[in-house]
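Up next is chain A:
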Amino acid sequence: MIEFRGVSKRFPDGTLAVSGVDIVIPPRKTTVLVGSSGSGKTTLLRMINRMVDPSGGQVLIDGTDVSTLEPVALRRSIGYVMQNSGLLPHRKVIDNVATVPMLRGTRKREAHARALELLDTVGLDRSLADKYPSQLSGGQQQRVGVARGLAVDPNILLMDEPFGAVDPIVRSELQQELLRLQGELGKTVVFVTHDIDEAFLLGDQVVIMQQGGRISQAASPAEILAHPADDFVADFVGADRGKRVLHLRDVDGRQIVVDDDGRAAGVLAS
Partner candidate 1 sequence: MTWLWSNLDLVGELSLVHLALSVPAIILSFVISVPIGWLAHRYRWSRGVLLTLCGLLYAIPSLALLIALPVFTGLSVRSPVNLVVALTLYGIAVIVRTAADAFDAIDRDVRQSATAVGYSAFGRFRAAELPLAGPVLLSGLRVVIVSTVSLATIGAVIGVPSLGSLFTDGFQRGIQAEIATGIVATILLALLLDLLAVLAGRLLMPWTRAGAARRSSSQAPVVEEVLP
Partner candidate 2 sequence: GCASGDPLDSGSGETDGGGETLVVGSQDYYSNEIIAQIYAQALEANGFTVDLQSRIGQREVYMPELESGAIDVFPEYTGNLLQYYVPDTTATTADDVYAELEGALPDGLRVLDQSSATDQDSYNVTKEFSETNGVTSLADLAKVETPLTLGGNSELATRPYGPDGLKSVYGVDVAFTPIEDSGGPLTIKALQDGAVQLVNIYSANPAISTSDLVTLEDPEGLFLASNVVPVVSEKVDDAAAEVINTVSAALTADDLVALNALSVDEQQSAEQIASDWLAEQSLF
């Protein structure tokens, strides 16, 4: 369990990126932070592995204040996946995946063997192990990024817009893959996105943030849809799909679901 208690962050240049955040992130579930650009999602996420230290409040992991933990050791125990994968471009795929275990002292043979297994886990062919990141497609790179995040079998996996830079089709594939993986592994996943659809798809808990790093609502997707906490949330939830108020319309005998603007959203199962 990760807990934020009255956490704020003001950067040296005066930007207030996060202010007064109280939230509990339940274990073995996926929590998605969603909000528009600059709303402090990344900052919040990075406080968990001490890439950013809060200027006020506390971040607790299983009851321990992270500020008492040694940052390097802490980071090595937490998986981190970012947009553009953040792979080291000068290391082969397998070395990238094996980085953290080897930093923690695992022997190269073992670390590589485990890395190969992880490639299977994330659905990559083992033949890619000896390639450099630049020789992979964006989607493949992201998978490697996930494999690297899982390499030390961490309890916590932080993902910062991991699918932000890939194709819609590939993104959809990766999302399904993540759902499958999470079903198998049951990590505590904290996932950042600015795409409300992705948030609703992946999140057990969705945290909607607004400018200034305040939390507008934190709840399950259905709950948020049914009872948006305020106009901002209602707007934000609706924003990405025009309106979320839907109607049924008959087209050639099929029930098409359309929104307020008459735009097609899908087909009702018959």
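If you want to know what made the cut, all candidates are chains of the complex that A comes from, given by their letters.
Brief remarks on what is shown
Just so we're on the same page, a residue touches a chain if its C-beta (ideal position, glycine included) is under 8 Å from a C-beta of that chain, and two chains touch if they have at least 3 such contacts; residues count from 1.
What you are looking at is a predicted structure, and each value in this text was computed from that prediction instead of being measured.
Only one entry among 1 or 2 touches chain A in this complex, and that entry is 1.
Interface of chain A with candidate 1 (complex): residues 49, 51, 72-77, 80, 82-91, 99-100, 103, 131-132, 134-135, 148, 158.
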